[in-house]
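Here the structure comes first, spelled out in structure tokens, and everything after it is commentary.
Only one protein chain is missing from this complex, and each of the others stays in its spot.
Right after this comes chain A.
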Amino acid sequence: MDAFFRTQRLTVGYNGIPLIKDIDIQLDKGQILSLIGPNGSGKSTILKSITNYLKSICGTVYIDNRCLDDMNNRDLSYEVSVVLTEKLKTELMTCEDVVATGRYPYTGMLGILSPTDHVKVRDAMELVNVWELRDRDFTEISDGQRQRILLARAICQEPRIIVLDEPTSFLDVRYQLELLNILRTMAKERDITVIMSLHELDLAQKVSDLVMCVKGEFVTRFGSPKEIFKKEIISELYELSNGSYNPLFGSFEMQRPCGAAKVFVIAGGGTGIYEYRALQKKQIPFVTGILHDNDIDYQVAQDLASEVFCEESFTKIRQEIYDRALKRLSSCDTVIHCLNRYGEINEKNRQLYQEALSLGLRVIPSADIM
């Protein structure tokens, strides 16, 4: 069976000049697709083309096996509703008025709302928690509230697909989470398909069923978050040269300090992350160890430390690794000692600490006092 929403070799662009070629999307009902990629890569262009605002250059879009070219704006308005980035200039319209425009395709000749329409407007507004804003002027509310009003508008149009262009920009974390929660709920409960562009990679990773990387002439990748959110893929997509991406955390680390490391950080179990970042801010290169490769410190150490002494997970630190670490430690002048307890498998770190003391190195508990 064909997917509910699919594009076939879709090529999009402006004024007949192709920008992105051969886009193939397959989406089932109730799935969430996020478009990620650098600024100006053409995410909005793709969104405009699948909502027919921009004529696609070639290729086709199918919604429930109907070709987009065979549908007029009216047909499409029952299928797809949008939340756009462009600022809405309204005049003397209350929030409720704005949401009610979503009922447009369902009202009669003069656009008068029926009691059912009013109920649906209210439902949509309650779903996104903006019912109390109903009598406020749309121009007088905050950006975050405005975004939610526009989402309510899109919802009460009762589409089968909602397209959102960067819905989380201007929103603070709380509203970002709330908005994505609403989308998730709608996708699950009402079987609505969601297609959106997102800048927040961590959120895209958590909310999406499918992710598309948009950059340059072709769509570089299309797949599940598990397939897409990998160090190399994201670094390549955003051409990261001054920082790095951690797929487990979904977060970014700043650039590794360069130069010869004279600082050794003895860490483990999350005690090191703060110190690593503090050293990075002061641009002091450092080495660290001895970490197990399943240690949370290891995730950040990889990106920030000049060298990481590491042992396989769940095993006792072996002598050879300890010897190497000790050799490196003795060439440093400062040791930052973060650990305050030791277990069976990292006992060797205590020895390392005692060696540092007996070597007469400067041993401090935190990078803050450097």
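Criterion: a residue touches a chain if its C-beta (ideal position, glycine included) is under 8 Å from a C-beta of that chain, and two chains touch if they have at least 3 such contacts; residues count from 1.
Quick note on the criterion: contacts and distances are computed from a predicted model.
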{"item": "Hidden subunit of the complex - UniProt protein name among \"Exporter of polyketide antibiotics\", \"NADH-quinone oxidoreductase subunit A\", \"Iron ABC transporter permease\" or \"Putative protease\"", "value": "\"Iron ABC transporter permease\""}
{"item": "Sole contact to the chain not displayed, among A:I20, A:L33, A:V98 or A:A367", "value": "A:V98"}
{"item": "Hidden-chain contact residue, picked from the options A:Q26, A:T45 or A:T90", "value": "A:T90"}
{"item": "Chain A residues that touch the omitted chain in the full complex", "value": "51-53, 72-77, 80-82, 84, 86, 88-93, 97-98, 101-102, 104-105, 107, 109-112, 134-135, 157"}
